[in-house]
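Please read through the structure below; I'll follow up with questions.
The other protein chains are all here in position, but one chain of the complex has been omitted.
Lettered A and B in written order, each chain numbered from 1.
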Amino acid sequence: MSLELLDGGAAMAEAAIVAGCRFFTGYPMSPFTGLLEEMSRRLPAAGGVCLNAESEIEGVNMTLGAAAAGARAATGSCGQGIALMQEAIAEAALNETPFVVFNLARNQQDYFQATRGGGWGDYRTITLAPKDIPEAVEHTQLLFHLADKHRAPVMLYGDPLLAQTRVGVDIQALDFGPLPDKDWVLDGTGGGTGRSRQIWTWAMGKANDPGPGPDGHWRAIADKFDRIAAQEQRHEEFMVDDAETVVVAFGTAAKFVEHVVDGLRAEGHRIGWFRPVTLWPFPGAALRRATTGARNVLVFELNAGQMLDDVRIHAADRDAVRFVGGVSIAESGLSYGPLLDAPVIRSRILGAL
Amino acid sequence: MIIDTSGPPVLPAKQVVDFKPSLLLGEHSLCPGCGEPVALRILLEVLQELDIVQRTIGVVGHGCYGSFVRIMDVDVLQCLHGRAPACATGIKRVRPGVAVFTLQGDGDMANEGLQEVLHAAARGENITCVMLNNGVFGDTGGQQTATTVLGQRTKTSIDGRDPETHGYPIPVADLVASLQGVGYVARGAVSTAGGVLQAKRMLRRAFETQLAGGGFSLVEILTMCPTGWFVPTAEGPAYQQGTMEQTYGIGELVTR
Partner (left out) sequence: MERELMVTGVGGQGIQLLAKTLALAATREGRYAMLAADYGGEMRGGPSKAGVVIGDAPLKALPILPSAWSAIFAHHRFTEGVEDRIRPGGIVVANTPLVDPSTFRPDLRVFAVDAMGAARSVEAPQASGFVLLGAYNALTQLVRPASLAAAMEELLPPYRRQHAPANARALEAGAATVEVSA
């Protein structure tokens, strides 16, 4: 094992390259900028291409093109820039082009954006929210696998602490098992054969080989997302079996909650925590089990209450659900405010018991 | 083939329109008098003549010509409105050995996607962009685009395009031609038989530029849209010659 001291942007860049990413685009925006810079530094040496696009819209469409041509490809921004990419993310979900989107956001206010999306049509975006950099290294690789497995755009939802903190990490290629052949890729060889390929959201096919059309295609996409929802739920939990109180949090905030709840448990409180690792699909069945018998289901997130909706949908007793998070932004606007701090979270939780 | 001229012909004469390039999988579904199927036809012929049929990827935008996706026997990505040059960039960068072209209209390239085409050109992307310019949103029934000529009546400039209200038309080929990184830029028109042949030569040179690694190439082709212009079908070519071809000069703007 060999540890390298890398910030999260560099660690995710290296993990993406190890996962076979060979095309990356981005538009500088804090705290995503570091990942873009690292990709522009590292990708050419790996035989890949990194382009500083003139807009997020252009960048995501370049990535869509590269993915349609068969490359493992990615793009990213922070929430504000991801907003501009939503049309293309929806398009890629509906025309089944797989790539990875990094939302290295400034806070946790993009939960709805990630899990509900802002594009058109019936689609969802598999979204992983790592709690720290070692997990982000794993998730980055897993996301390229999930994108190819399901032929869909997927997202990593991080934040400034994930992007900019440096930790010693050992980045090794992970094997997530076999994948289907990419027999749908546009490679240019189909011309004149009568079997030329097509990637098209409306899926009408060619005159000599009609496709399912929008009705059939979009039903199939909806069915696919139902299957993904059943297959890909991931979560972590701690001491929920006898807990009177279960605290639910995601991403970096969940790491803080873990720390606080572990301490409270050691002091004798019957308390546990639950962390959705996939924000979509939300691990609803697991949350229902974890909150069965709990008097308090506390939701801590750094926003006005977004994941709160999903917790209310899935908690065993929705009347037990209470919000202990809130909006908290640094003066610069670029990171979290004082609410993301273990002593503050501890007092919020204690105040709600 | 030696034609026997000793007697009267045994088969009726064939018109050019009856020949079908082998890359056409079926009939187009556009209006009578439309110039876009003519442009498609010469584009497909060029791919065949350059023998790059099995190493070509097309990226098609949104407009009437979008339906060509169904009848082109070419690998195709149907992309978002205006974004074809960005998608084509991604494809070309990961498959540099493949010829990549975009097929876009004036609404697609000059309205929705002007940024994409200008930046692709300035980057010198080795792709060929084909813009079918009829000066109107044909697919949605005849509204004003960025290339609608002054005075032209559309459903959103009902008394004619007035610069005081609607601004001036954008000459895309001229804009692109002003950028470094560009290898070939031309503007043709398919309102006459000679124009069709000239536009085909332009397309051929554009693809040759790409295949030689000569940088970005663009061919803007003025195409008739009698339906969107609200003129009788047969008057389409003459209307185009009297309006668009007066505003936009025909010819090669950049050759290297």
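Rule of thumb we're sticking to: contacts are C-beta pairs under 8 Å (C-beta built on N, C-alpha and C of every residue); 3 or more make two chains touch, one makes a residue touch a chain.
Here the structure is a predicted model, which is why all the values come from computation and not from measurement.
**Student:** I'd like to know which visible chains would be in contact with the absent chain if the whole complex were considered.
**Tutor:** Counted over the whole complex, the chain not pictured touches A.
**Student:** Out of A:R116, A:K182, A:R219 or A:H259, which residue would touch the omitted chain in the full complex?
**Tutor:** A:H259
**Student:** Touching the left-out chain: which of A:C78, A:A129 or A:L161?
**Tutor:** A:L161
**Student:** Considering the whole complex rather than only what is displayed, give the residues of chain A touching the chain that is not shown.
**Tutor:** Touching the missing chain: residues 3-5, 132, 134, 161, 164-168, 252, 255-256, 259, 332, 340-343.
Quick note on the criterion: only the chains that are shown with their structure count from here on.
**Student:** Give, as an integer number of Å, the spacing between the C-alpha centres of chain B and chain A.
**Tutor:** 40
**Student:** Can you name the residues of chain A that touch chain B in the complex?
**Tutor:** These residues of chain A touch chain B: 22-23, 25, 49, 51, 53-55, 57-59, 61-71, 73, 87-88, 91, 95, 186-194, 196-202, 204-208.
**Student:** In the complex of these two chains, what residues of chain B are touching chain A?
**Tutor:** Contacts found on chain B: 22-23, 25-27, 47-48, 53-57, 59, 69-80, 83, 86-91, 93-95, 98-99, 115-116, 119.
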